[in-house]
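Worksheet: the structure to be examined is printed underneath.
Only one protein chain is missing from this complex, and each of the others stays in its spot.
In order of appearance the chains are A and B, and numbering begins at 1 in each one.
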Amino acid sequence: MDPLAATLTALDYAAVAVFGASGALAAARAKHDIITFGFFAAITGVGGGTLRDLLIDAPVFWVARPQYVAVCLAAAVGVWVFGWGQGRERTLLWLDAIGMASYAVVGALKATSLGVPPFSAVVMGVLTATFGGVIRDVLAHQPSILLRRELYVTPALIGAAVFVGLDAMAVPGAVAVLMGFLAAFTVRAGAILFGWQMPGFPGRAE
Amino acid sequence: MDPLAATLTALDYAAVAVFGASGALAAARAKHDIITFGFFAAITGVGGGTLRDLLIDAPVFWVARPQYVAVCLAAAVGVWVFGWGQGRERTLLWLDAIGMASYAVVGALKATSLGVPPFSAVVMGVLTATFGGVIRDVLAHQPSILLRRELYVTPALIGAAVFVGLDAMAVPGAVAVLMGFLAAFTVRAGAILFGWQMPGFPGRAE
Partner (left out) sequence: MDPLAATLTALDYAAVAVFGASGALAAARAKHDIITFGFFAAITGVGGGTLRDLLIDAPVFWVARPQYVAVCLAAAVGVWVFGWGQGRERTLLWLDAIGMASYAVVGALKATSLGVPPFSAVVMGVLTATFGGVIRDVLAHQPSILLRRELYVTPALIGAAVFVGLDAMAVPGAVAVLMGFLAAFTVRAGAILFGWQMPGFPGRAE
């Protein structure tokens, strides 16, 4: 495997593990049992990529390669047994930022490599990075990340757009991937460190 | 393009724009930023048709033709910049009625044209017309349109059934489309103007 492919695979599994753990932590907050931990871990870890694959009519990535789901379940066990992530909200935020930035680029890359037009490929990057968390919040009966003012969808959008833009300009794949990842991660880091926000709707709320 | 196809395309884009705006207005109510406006606009505008295409195993319509998503984003910008729709609840209700009636017929038509049996084609019309709004409400953490007493699913069902019924009787396409649209629109208009309702469940609520 060439270095780029190896890096992408590593980023992919890292994102699955981090999102899986965030799903399990949502289950921990409500004191659920281990099965529900696993359910939330799996749905958060692979949910975004599942939606992407359905939309671009690709075989859903984890069905033929269940190790992705196994990684989620391992993350759930880690949260349960070792209390991974508990009381480490800051660490988790940073891991989640890595996961989000990875998924934004990996999601867009999979779309472009299957011939999806650039605009839709950006959408796929955004959905891959954000929809697992959205499904987690909906199923946990919580307001979703879409409803928080913190920048989350925005960095995913920027990262996916940077990657797709560079890719369309025939920049070498490794460079486009790296720049997309860094763009998403940097904007998210600004949100975590400095509370960066976009302005809310200035008009009347009706 | 023949007149029927041109009309259908126009109705299709009109429905996307109207539903997109309704998604952006949901975001406006919570004072979200422009990215969330776009997210809600896109998911509301194309959500119902996306579910339809997944169910009938057609390529998801907007992936290869991202202009549909672009229309949603334009509607979101319109709401943000010009306050489209704000304080115009009545106007919006009527535009939404046109969108719903269009989607009910367009959704059923796409299904029948791909060989889906009549009964399922009616279901596709209903889902196309209603599911974008359902997803919008679930993601906005609001009770969905399914839970309101106002007639909304019912006119979509009637419009889709009228179209599919006439189509099965080999009525010319333009006539079937027009009658289906008018049936859905008329029933919805009755709900808006006169508060038409179906009777609620008369039994005990347990």
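Quick note on the criterion: a residue touches a chain if its C-beta (ideal position, glycine included) is under 8 Å from a C-beta of that chain, and two chains touch if they have at least 3 such contacts.
Just so it is clear, the model here is predicted, and its values are computed rather than measured.
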| item | value |
| --- | --- |
| Residue touching the undisplayed chain, where the options are B:V69, B:L157 or B:A176 | B:L157 |
| Touching residue (missing chain; options B:A14, B:L55 or B:A174) | B:L55 |
| Omitted-chain contact residue, chosen from A:L4, A:V60, A:A74 or A:A174 | A:V60 |
| Chain B residues touching the omitted chain (full complex) | 54-57, 116-117, 119-120, 123, 126, 134, 138, 143-144, 146-147, 149, 153-154, 157, 197-201, 203-206 |
| Interface with the undisplayed chain - residues on chain A | 25, 27-37, 39-40, 42, 50, 54, 59-60, 62-64, 66, 69-70, 80, 83, 86-87, 138-141 |
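Note that only the chains that are shown with their structure count from here on.
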| item | value |
| --- | --- |
| Inter-centroid spacing, chain B versus chain A (mean Cα positions, whole Å) | 30 |
